[in-house]
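I have a structure here, written as structure tokens, and I will follow up with some questions on it.
Here the complex is missing a single protein chain, while all its other protein chains stay put.
And then chain A:
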Amino acid sequence: MVFKVFFPSCCSSAESGILIGRWISGQNSAVILAVVHFPFIPVQVKQYLSEVQRLTKVSVSVLGSWSNSKQEKEESLSEFLEDLGTIFSHEPWIQISKEGNSKFWSCSTLQKHSNNPKEEEIILVYYDQRKVMLSHLHPPLDTATSADHEADDASKLSAIFDTVAKSKILFMTDRYDDGPIKLTHWQSDGVEASIIVELMKQASVPACMLLTFLLSLISGICRSRVLKFWPLSFLWSKLSTCEQLGHRLQHLQVISSNKKAQTQTQLMRKANIFVSLLIDVALGILLMSWLYRKNRIGHLADTLIPVADHVAEELQDLLQWLMGAPAGLKMNRALDQVLGRFFLYHIHLWISYIHLMSPFIEMILWYVGLSACLGLTVALCILSDIIALLTFHIYCFYVYGARLYCLKIYGLSSLWRLFRGKKWNVLRQRVDSCSYDLDQLFIGTLLFTILLFLLPTTALYYLVFTLLRLLVVIVQGLIHLLVDLIDSLPLYSIILRLCRSYRLAAGVKFRVLEQQDGKPLRLLMQINPLSYDSVVQTYRLPTYSCYPKDSWTSLCKKLFLGELIYPWKHKGEKQD
């Protein structure tokens, strides 16, 4: 079989020594992790390796010898290197030698107990140790769900990535350490550390504890009995601001937990939540500073009442139009006047209520605007709630119109069955024939005719108010979509993919380097980064809202029958 040697590019200029790494026998490949230099005592090397093996659970062993000779190849050195093979018995023993500054190395294997004496082909694959160590290999999404954990089926590449990633402790000794072993690997010129990172790590522990304490206080208050009385709990469930605040509270709890993240996914999730919160709060504070500068919020409050008045006036005009001959249709005068006057009185009540509230609006808005510092999403949710409150009368009209229309439709359908001599059997949920008395038939037909001729009027009112309600629902839906986008976008992962693309690996790619006849095949292994939509799909944060579950046909059916529609349902709400 073809022999594969994965050689770290940082060791290309290392002095002569022996190679340590992991031999993966199933794939006939050797992953070289470091080079141990002369002089060394074999016993100490073996001790060191067993220590590393115990700590990292990776079977690190001596794999072969590496000779980097600046002059001509010395015969004695090659014999010495072969003798080393007997001290560190490893099957097969790899010998790599580099002459001068030549790019083309000679690589050979010594097999003492081999069955076939023929020459095996050797492939030399260079890899960037630091990048492979830091990167996380993402399996394709469809195989990630399979529960196959057999080592044979595991991807060969993931074995290599695992080996390098788990041997982190091997890379902690640099050449300034006074140990008995001198190693060369990617960090052998000095372990890098950043003071800022260390300080932040130290500061994060008390900060997390403080945050956890505050959050437990807040959640204790939220869960207290005082806030659970019926009117308040109904209000909290209807306001989307409270949902959003609860969601963000959950996020804060995730970040401030003391447990270290076990897997890569958990770490990325924590980082994503942290960055998302940070950006949210930053944008919110920006919005707040824009609103409060030049007293824009005062101007906003001043224009709120005239806008509400304007909306009410427009509605009144609309009702007057409906009470006349709308679009040339001839309405039933009496019903028209009744419905029109009823809705007009409702609007009159609404306007008086708004005017009652007007002195307090500015103050309320000023304080509510302060809560934009909690985040842009909270500000958007407040906007959505204000829209809902201001258009409450449209919602009421829609409910009245829908109920009337619904009653009419049900009445019509039941009387139509009576007209044809049939009846709805509730027990068997089907239409059965039925013999009616003459007076039943007479009254039924009369009522049917009345309802039928009154249908256009009710239907028109229903249509107009449903359209208005749908408009408001669409506006609120767009705002919620934006809030969801900000909530669920994994910003940290996207920035990581942009700046350090080797950290998120979809796979590898090989580049064939210059070849020379007689020398092993030289390949360069580079990391193939994940595409942006895979990044977003893998690391999306879960949100609390679910998108309309009604398909278009069921929505149209509900509209036709006059059933009330609630297109944006939140998870956790009771579904009818």
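To be clear about the criterion, contacts are C-beta pairs under 8 Å (C-beta built on N, C-alpha and C of every residue); 3 or more make two chains touch, one makes a residue touch a chain; residues count from 1.
One rule holds in what follows: contacts and distances are computed from a predicted model.
Undergrad: Write down which listed name, "glycerophosphodiester phosphodiesterase", "Protein O-mannosyl-transferase 2", "Elongator complex protein 4" or "Phosphatidylinositol N-acetylglucosaminyltransferase subunit H", is the UniProt protein name of the chain that is not shown.
TA: Per the UniProt record, that chain is "Phosphatidylinositol N-acetylglucosaminyltransferase subunit H".
Undergrad: Decide which residue listed in A:155, A:371 or A:543 touches the omitted chain of the complex.
TA: A:155
Undergrad: Check each of A:4, A:98, A:130 or A:270 against the chain that is not shown and name the one that touches it.
TA: A:4
Undergrad: So one chain is hidden, and I want to know which residue out of A:242, A:386 or A:508 touches that hidden chain in the complete assembly.
TA: A:508
Undergrad: Thinking of the whole complex, not just what is shown, which of A:121, A:189, A:314 or A:432 touches the missing chain?
TA: Hidden-chain contact among the options goes to A:121.
Undergrad: Can you list where chain A touches the absent chain?
TA: Looking at chain A, the ones touching the missing chain are residues 1-2, 4, 28, 116, 121, 123, 125, 143, 146, 148, 153, 155-157, 507-510, 512, 515, 520-521, 523, 528.
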